[in-house]
Structures are given as structure tokens and as C-alpha cells.
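One structure is given below, represented as C-alpha cells, and several questions about it will come after.
Shown here: the complex without one of its protein chains, the others still in place.
Up next is chain A:
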Amino acid sequence: MFSRSIARQLLRQTTSSAAAAARPAAAAAPAYAFSSTFRQPSSLFSLAQQQQRLLSDTTKQAIDKAVASAPVVLFMKGTPETPQCGFSRASIQILGLQGVDPAKFAAFNVLEDPELREGIKEYSDWPTIPQLYIDKEFVGGCDIIVSMHQNGELAKLLDEKKVLAAAEAEEAAAAGEEKKKE
């Protein structure tokens, strides 16, 4: 349900972009519910509480899995449809504008999972949310996403990683150019 809403969100944003043409809707976005990955062993809770800020192996593994769940992964506050923070909203909008293929995208709501919320900060050595990963590599937070969007680096990176929806690569590059001129 969650992943489907992401797909819808991304599709809506890309199709509302000026140059939108008819394009195939993504068949299936990766079905991932982070909370289930996280909450299965219930004993984990007490363990995590004891360890407090230390990233437990189990948490680390779960985050490893989340990071690898799609070529483009955003850890955010709220869902792509209803972001709970302006910086998360800006980030998801940019990914939409760039034309990221919903089938190659996954978002994780850190507000749903306190363990993820703290864990991801340590995992990435980055104290704030949102956080963007592309091909399992940490890219940056909102400011970095925005500046890479503006200077064209993001379009280039997404194109190189082949994560844009079909026929979207050129549009994204064009959008980047337009943005620059503003």
C-alpha cells in the first residue's frame, strides 16, 4: 500500500510536468514495509533501548536492506503523498520532477519507526532527514539534492544510473536547464 502510494505520487508529479507525454505506468513498485523488517523480533526493542544510540547489528542489517531495496531510496518524514516536513517535501518533489522511475524508487518514513529514525542518522553519519541514497551510495540531504537539481548534477547522476522513467532522461535534463535560468 505504501509503495503503491509512492508510485502514484511520483507518477502524478511527473505527468503534471510541462512536457509530460503518455508513458507507461510503472508496473509494480518494490513492496517494502520498513516497519515489518524492523519489528519482527520483538526482543529487539529492549535490546535497542539498552544500546540506546549504538547502532545494533540488526538495525544496521535492516537499513542495509532498505538502502538496497531500490536503486533510488529516500528516507523521509512522512510519505511521498503527505510529507510531514518541508525538506522532505522538497526532496520528493525534485525526484518527481527529475522523472525518477517509480519502479526504481522506494521511500521510507522515519516517523513510523523510531529505530530507523535514529539508526539512519548513525548509519549515514548524517544528523538530519531526508537522506537520499542512489545505488546504495549516500548522496546527501535536502540542500544537496536541491543544489544538485539546480546545477544539473542530479539529472546527470540519475541518467548515468539509469533510474529515470523511459523517455524521461532528456526531459529531466531540460527541466534542469530551465531551473537554472530562473
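One rule holds for everything that comes next: contacts are C-beta pairs under 8 Å (C-beta built on N, C-alpha and C of every residue); 3 or more make two chains touch, one makes a residue touch a chain; residues count from 1.
Keep in mind that, in the parts below, contacts and distances are computed from a predicted model.
Engineer: Which of the following is the UniProt-recorded protein name of the chain this complex doesn't show: "GPI transamidase component PIG-T", "Replication factor C subunit 3", "NEDD8-activating enzyme E1 regulatory subunit" or "Bola-like protein"?
Structural biologist: Answer from the UniProt record of the missing subunit chain: "Bola-like protein".
Engineer: Contacts of chain A with the missing chain: which residues?
Structural biologist: 77, 84-87, 125-128, 138-144, 147
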